[in-house]
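With one protein chain withheld, the remaining protein chains of the complex are depicted in position.
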């Protein structure tokens, strides 16, 4: 930063707030006329397999929350896999390295099934407040761990915080990642700009509105409760899908094995898959495939 | 204040609490017999275009939230504009000066389209706790910035905090504003009283019940979540509209481009516009037009 | 208390926790075979007219929240009154003394209309943490203020906190109150016991489940939001009413003029009144009438 910021934002100089805004920006939009196979709409399903890191990242004292994490591996992922297989759909799983080390077979099975494994931090650390060197080191080690376990080098990242530190994008560039899926400046894919310069990295944008945890997360010692009825969560997801289809755009969804996996929620995913398939000309693909296609054709 | 307040409100003297209550009050009600063009009901749609100031006002460290702000400009406003144009409806956009400086074209396009741009603070600062001089300085500079960019001097203010400092109303008077739209003592327009004296300034009241953010705001590190189903938000807005129509009153609504703009929510606005138009005798107008008409005819 | 409590509740001696539990208890249940006029069910509607004390009790700095309080007087109460009059129904309004002093005409009009005014603290102070003498002084002065303004001595109290200090019940007894409506040990009326001794004071119990603020309260700087759809709040209230009717019991409801008064909510009250009247043998009455009848006939 070019100056010491004043205590209050309303006292900041224009160069200061412009600099804050311009760190990372959305550049040109990647929106193909048609999607692969002449599809009208692309569907990108993703699952953040946080499992025990949900608790470990906060200090790891709760055995109860750790058991909830194990549920993700023991029940959540298998149930999701079976559903995707039943419908012949490929998806992307973002996996913290610690989860991959705890459950290497889970990751190998997913890769064998044609799914993508993406980077999701080391232990689901809040990357946006890490010292620069630590963030870089953890990101490199995370990619290595995933590659060692699955035999495939990951090409995309979803940051654990769904946020960037001032260093994140530069690290992604250094690592040669093809895409990121953590920001939300658009509903279409776009190119990420670093301090105004094109990076060649595609952003495949997420949004809280299309995230199961937003509606269903439970944390006993915080005020988070699963207050929204499942039928209404389906309604939100379906409206997002229908409008993406009408526009010929992209429908991206984020879920979590330990959240969507429950018996009273997994049907939401099935309904979305069925609803999309019923349209006839929808392309289900991994985030990596969609990002590559959008960049090449958009 | 005439006395040092005691530590606890229940120890306050009557003059003290009366003074607190009497700072700003609702004076006479402005309720025309009929609205412009012999309409039975007036509809005042507004959009607070906070964009990146949502994050800047809190210190501006989150690149993720800043990308969400960019969504407001890149997707939210264009989608809203297209909808309003399709239905031939004019509305009011309240825009922090920093947003106007980041996106001057957006503001010019809106003004060219017949919409109103109103003041919404400098950087969406919490005006109600500012030192008096700072509040006055920021408000004057905000009005100047909007005028410089759009060529039109703004005549109305929605305070960023939906609240007043002890100085806000006097500053509005000094600036010669025609109306304010931040308080909630009525559902009809009314005259603002300052220490019991009429100011000539019209209040066009807002209410949380008619604000999209109340139901849909998401903040990862607070407990705010979009728990209310969109269909039920429509139900609330429609009931407010229907009863305003039955009474021959005013229906005022506040939305945000980065909240209502999503594919799963924008239809709510369209349903409200359709529902109002179907009644036949409804007057859609900017807040400035409605405040002026209410004062002249009420 | 007979001992200095240990730091942690799990270290407390049995006499200590028994003493805590036994301060105030529910004694015998007052459940008449039939209600007045051979009615099967009694309906006790109440409105806590907090108005500006909602903000004054917290320090009174927010002019915006104070305007919201004025809404209670300017729009909320008149709308409720008109509805009750239309249906010929009497209700109870619990009014902090400061509200009564700000709006004496409102209280006189309500009393003239046959409604009851009950005590609701001085400035809506959190009575349960007041020093004993202060609580007693404020309660006595509150009763005096209401009597001076309305000409009727109040006979019942709803504590502002819906809670008791260790002194509250003794003060009620000293004041000769007929009933209290702040606790929730039953759905029927019951006699309050003070340290195991009958007091002759009737409790007409409240419950959060039957309070509009629970579902609809908005506080910008807290996490409270009106997340529950109005149609579902009606569903809860109607189920409470239907089951009370089936049991031949009491249906008690708490609302607030600045919450239920809005156009998108007031219909809930009307539906409840209509639904109860449609049953044919329901007795609508003030809390004072119901408490007296329950004690005499139960």
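Letters are used for the chains, namely A, B and C, taken in the order the chains are written, and counting of residues starts over at 1 for each.
Basically, a residue touches a chain if its C-beta (ideal position, glycine included) is under 8 Å from a C-beta of that chain, and two chains touch if they have at least 3 such contacts.
Source: prediction; values computed, not measured.
Taking every chain of the complex into account, the omitted one touches A, C. Screening C:20, C:82, C:112 or C:296 against the full complex identifies C:20 as the residue touching the chain left out.
Which of C:112, C:152, C:209 or C:296 touches the hidden chain is settled by the complete complex: it is C:209.
From the set A:138, A:209 or A:253, the residue in touch with the chain omitted from the display is A:138, counting the whole complex. By the touch criterion stated above, the residues of chain A touching the omitted chain are 52, 56-68, 70-71, 74-75, 98, 101-102, 122-123, 125, 130, 134, 138, 218, 220, 223, 225-232, 262-267. Across the interface with the omitted chain, chain C contributes residues 8-10, 12, 14, 17-18, 20-21, 23-26, 128, 161-166, 168, 182-187, 205, 207-209, 214-215, 217, 222-224, 227-229, 232, 235-237, 239-240, 242-244, 247.
Operating definition for what follows: only the chains that are shown with their structure count from here on.
Once chain B is taken out of the picture, touching joins the leftover chains into the groups A | C.
When each chain is reduced to the mean of its CA atoms, the one lying nearest the mean of all protein CA atoms is B. One simple way to say how far apart two chains are is to compare their mean CA positions; for chain A and chain B this gives 34 Å. Each chain gets one centre point, the mean of its Cα atoms, and the points for chain A and chain C are 48 Å apart.
Residues of chain C found to touch two or more other chains are 223, 227.
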